[in-house]
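A single protein chain has been omitted from the complex, and every remaining protein chain is retained in its original position.
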Amino acid sequence: MPIDINCDLGESYDAFITGKDEELIDYVTSINIACGYHAGNHTIMHQTVRSAIRKNVHIGAHPGYPDREGFGRRNMEYNMTEIYDMMVYQMGALQAYVHIEKGTLHHVKPHGALYNQCANDKEKALAVVNAVYDFNPQLILYCLSGSQMEMIAKEKGLQVYEEVFSDRRYNDDGTLVSRQEPNALIQNEAEMLRHVKGILTTNEVLSVQQKKIKVAAQTLCIHGDGLHALDYAKKIAALRRQLQHN
Amino acid sequence: MPIDINCDLGESYDAFITGKDEELIDYVTSINIACGYHAGNHTIMHQTVRSAIRKNVHIGAHPGYPDREGFGRRNMEYNMTEIYDMMVYQMGALQAYVHIEKGTLHHVKPHGALYNQCANDKEKALAVVNAVYDFNPQLILYCLSGSQMEMIAKEKGLQVYEEVFSDRRYNDDGTLVSRQEPNALIQNEAEMLRHVKGILTTNEVLSVQQKKIKVAAQTLCIHGDGLHALDYAKKIAALRRQLQHN
Amino acid sequence: MPIDINCDLGESYDAFITGKDEELIDYVTSINIACGYHAGNHTIMHQTVRSAIRKNVHIGAHPGYPDREGFGRRNMEYNMTEIYDMMVYQMGALQAYVHIEKGTLHHVKPHGALYNQCANDKEKALAVVNAVYDFNPQLILYCLSGSQMEMIAKEKGLQVYEEVFSDRRYNDDGTLVSRQEPNALIQNEAEMLRHVKGILTTNEVLSVQQKKIKVAAQTLCIHGDGLHALDYAKKIAALRRQLQHN
Partner (left out) sequence: MPIDINCDLGESYDAFITGKDEELIDYVTSINIACGYHAGNHTIMHQTVRSAIRKNVHIGAHPGYPDREGFGRRNMEYNMTEIYDMMVYQMGALQAYVHIEKGTLHHVKPHGALYNQCANDKEKALAVVNAVYDFNPQLILYCLSGSQMEMIAKEKGLQVYEEVFSDRRYNDDGTLVSRQEPNALIQNEAEMLRHVKGILTTNEVLSVQQKKIKVAAQTLCIHGDGLHALDYAKKIAALRRQLQHN
């Protein structure tokens, strides 16, 4: 099966527009829809669900911390109960639009600080996994490849997509280079395409120490913001299509 | 069938505590749970759903305008699409907890300014009715008795509970005395019990002009705030039980 | 004195970017800074105040309704006390940055629905005027030219700048064509420049009925959003400079 390409959508609201949702959706196979806590709102959620169904891409919930001011990227102190409850709230709200539009909810991908904290924090990861499982055990959980959350989700019996990123560099041990480091992001187009091609063909990427390392991935995340987001999305989609036909 | 007695619950969050939820729930037959827009949040919603199932009272969604600052009581300008979408969002969020706790969502009662505006505004009422119907046509819509929303809901084929209030006075024509008027509220216990007894036995109340008028009602709303809320709730519950056994 | 050209700035926050603030500020003589209620926040407010002082443009407070979701454009029901208090809060917050950066607060321009409602609603206008006067009677109030607020402010003894718009059409009686009308906005560049030139030279514009009408104005508002905002700003600034030198 060719790799899934996912992108975060539906993060705008009213005058606050982020991303070129209507164009990006044509170059991915699944989308993660913000659920009103860190971004998005009832109007854009409904519109985005409609778009996704019309364009036949997989719909995922993209729940985050209730911190719109910080776009859900700020670490916040929540206990397991709170995380469980905020996951259920956001999945439920998105599911309602999917139900009304006669679509299917395909996956869940936590956003920002919640996603990152669940990669290493077993308690938070368990809260997320339990919430998804109790809400709908058929949902696929998108997890950072090699994370604690991936392990915990598999133990619970949830289907997992291991996720890699089109624009992030890796260490020799397969972990992501921290965003604190100056070389965390791939910002050169040629390198990015080489990096993605490695993921799509041999499951290998070059680490920052120039070592070939294996990466397991069922889904590849591309970013919808940034000056060249749409252009990169097109090239990655073309690359994927080309490999699929070979 | 004896009349349903409903009450708004789950309006607290964190340090902001309103009402005596855990005690009130023992004296009603259905509750309306705030859905995080005008009041409540993911934590209190989940707790309240659990209480309701344990105590075997009917669970209703209590969606309102996204105006926590004004407790959803302030008129705001929303078009039909926005109202439809915010209804779906809030019902979906609550439904998720009901689903996880293996309960059943029984009804929907719009809150505050939304409820009041839908009593007279056909467009807003239609948006609410459509949202409930599309989300789940089995749900019962609680409507102000004699309102536009009641009529529109019935036309659509939704089941309706006509609602009356334990502490509001009525005009000769069966409409509520406006809250702008000094005598809108019944604040005397003896009068309130007489008023409720009329509703429960003969479907009649005394208007402000001291005329006996008919009121149709399948549900009676009692208020959870106010100094004597709990005391009144007990007396109304006792009255209802007594009439039921006669 | 050549006419003041004002523009709303500082409406972004975090991932939600609106407008090209850093470029636009070079082509105006005064800016209106969002104060955290309908848009903006503490970080962008401070940055924008610093920019304004560095670039020597007049600083104004741009208070609005506490409705970020609706960008302060939605009518909401507030009484005079609430409007007075929310004005004071927002002016105070902005004034603090101006004070710390050793600048001067020059004016106040209410935003969106608050601005529009104050054009016709005497009570709301009075609440705004009183708040500005009590906070600092030296501040200039930007008012829709010919509005109730203008009259009330003058009676109170506040200095007023009558405001006109670079991209709005006028009726024969000097009122703005309602935004509900299809021809409310001037979207053609040549017409817009002709319209602005009339304002800058003869205080006359062509009404929609093609009649020459007088407009009084001490300030001209240009909009920072829209595809051509920056381009138009440059052309209007050039026009103003050119007329000033003649």
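Here the chain labels run A, B and C in written order, and each chain numbers its own residues starting at 1.
By our rule, a contact is a pair of C-beta atoms (placed from the backbone, for glycine too) under 8 Å apart; a residue touches a chain by one contact, two chains touch by 3 or more.
The structure displayed is predicted, hence computed values, not measured ones.
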item	value
Chains still shown that are in contact with the chain withheld from the display	A, B, C
Contact with the hidden chain (one of C:V88, C:M151, C:L193 or C:A237)	C:V88
Residue among C:H46, C:R68, C:K124 or C:H195 that touches the chain left out of view	C:H46
Touching residues on chain A - with respect to the absent chain	66-67, 69-70, 74-78, 113
Touch list for chain B against the chain that is not drawn	11, 13-18, 39, 41, 69-71, 225
Residues in chain C touching the chain absent from view	36, 42-43, 45-46, 81-82, 85-86, 88-97, 99-100, 134-135
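What we mean here is this: only the chains that are shown with their structure count from here on.
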item	value
Chain contact topology (line, ring, star, complete or other)	complete
Degree value of the rotation bringing chain A onto chain B, based on Cα positions, nearest 5	180
Centroid spacing, where centroids are CA-atom means, of chain A and chain C in whole angstrom	40
Residues of chain C engaged with two or more neighbouring chains	69-70
